[in-house]
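Chains shown are a subset, placed as in the full complex.
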Amino acid sequence: MNENLRKLLTIITEAAVEKLLVKDLEKLGAHGYTITDARGKGSRGVRSSAWEASSNIRVEVVCDEVTAASITRHLQEHYYANFAMILFTADVAVVRPAKF
Amino acid sequence: MNIDPVILFFLLGIAAGLLRSELRLPAAVYELVSMILLLSIGMKGGIELARQPLEAMLPQILAVLLLGSLLPFVAFPVLRFVGRLPRADAASIAAHYGSVSVGTYAVGAAWLADQGISFEAQMPLLLVMMEIPAILIGILMARGFRSDLRLSLVAHEVFLGKGVVLLIGGLLIGWIAGPSGIVSIEPLFFDLFKGVLALFLLEMGLITAVQIGGLRHYGVFLVVFGIGMPLLSAVCGALVGVWLGFSEGGVTLLAILAASASYIAVPAAMRVSVPEANPALSLAASLGVTFPFNVLIGIPLYHSLAIRLGA
């Protein structure tokens, strides 16, 4: 079972950065990602309009621990100061571990 | 007085928003409605392009490119030194006010049509031209000519954003198809225009109400700037219009374009290119103050200005 353990990284941030973020994720070694549209509230206030400037995305990346750490570091350095963003990591068991 | 119903939709949106009603347009509907407006405005311009020699418009295009590039230089020092805003914020807001708002243009054009005042057919083309230079100026103001400017990314964001693609796409379609070719799609893009504009303004009202709420945090300077800047820009725009020999309607529309502040193309570009600028600030000004001011008060004002300037 242990060899099947990976990290699930969930990033919630502004819809406006989707393109940029996706490019960075791939550069940092993510083999895939999944995005859903979201709304919410955090330290930067309510983000929930019909309107792109105020809507969120929820990005999930399943990856190994090293990649998760390097993505986390990168986002902290390049995104956190300027964008509404939160990030959290959980342990998940996957089926074809070679994929991630 | 006779109020255009589209303005009433805007007021309904503001009222519903301030009263915290549950009313909101689904994102998909807002996008559909914007798409139809942008394509329609573009096509209207393109149809007229088909009728005119392009060269005759080159001086006009140059004039509005210049106008759009210079307005940020008026706004920036005020924001930076009177408003004491950080450099990135001042640059970003300056870009918003140098660029234009398609919604304001649509309301202005509809108002002129209602008054039976005609205007130069190439205005949508000038609108497209004026949308872009301020963005580049704003980015340079914020970041200088630094090495990490990712210029290709900026250019992509600016020229391939939804709004510009639909406006220019509509322009080309109208140009190639010409007035007779476009007849078959008029029922959707032209006959429904005012109704679609009404729905658009309903949502703009809801968005504006949110921005008005945010104004409190930023104090009185932003409100004064949000009214003063468009008044000043309108004068510049009107003068350029007179200088270009435009008609009464054309001068008015150029004043409206100059006075309007972007809230679609520029925020998207700034978010990516000048991320340290706080988007809440520029949107509070452009949507919370300037858009309603222009739509409710400015347009007739700029028209009298045009008349006074002898247009």
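Each chain carries a letter (A and B) given by its place in the written order, and its residues are counted from 1.
Convention: contacts are C-beta pairs under 8 Å (C-beta built on N, C-alpha and C of every residue); 3 or more make two chains touch, one makes a residue touch a chain.
All values reported here derive from a predicted model rather than from experimental measurement.
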Chain composition of the complete assembly in this structure file: A x3, B x3
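By our rule, only the chains that are shown with their structure count from here on.
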Chain centre separation (chain A, chain B; CA means) in Å: 34
Residue ranges of chain A touching chain B (in the complex, touch as defined): 14, 16-17, 19-20, 37, 44-45, 49-55, 81-83
Chain B - residues contacting chain A, complex: 24-27, 29-30, 153, 203, 206-207, 210, 214, 263, 267-268, 271-272, 275-276, 279-280, 283
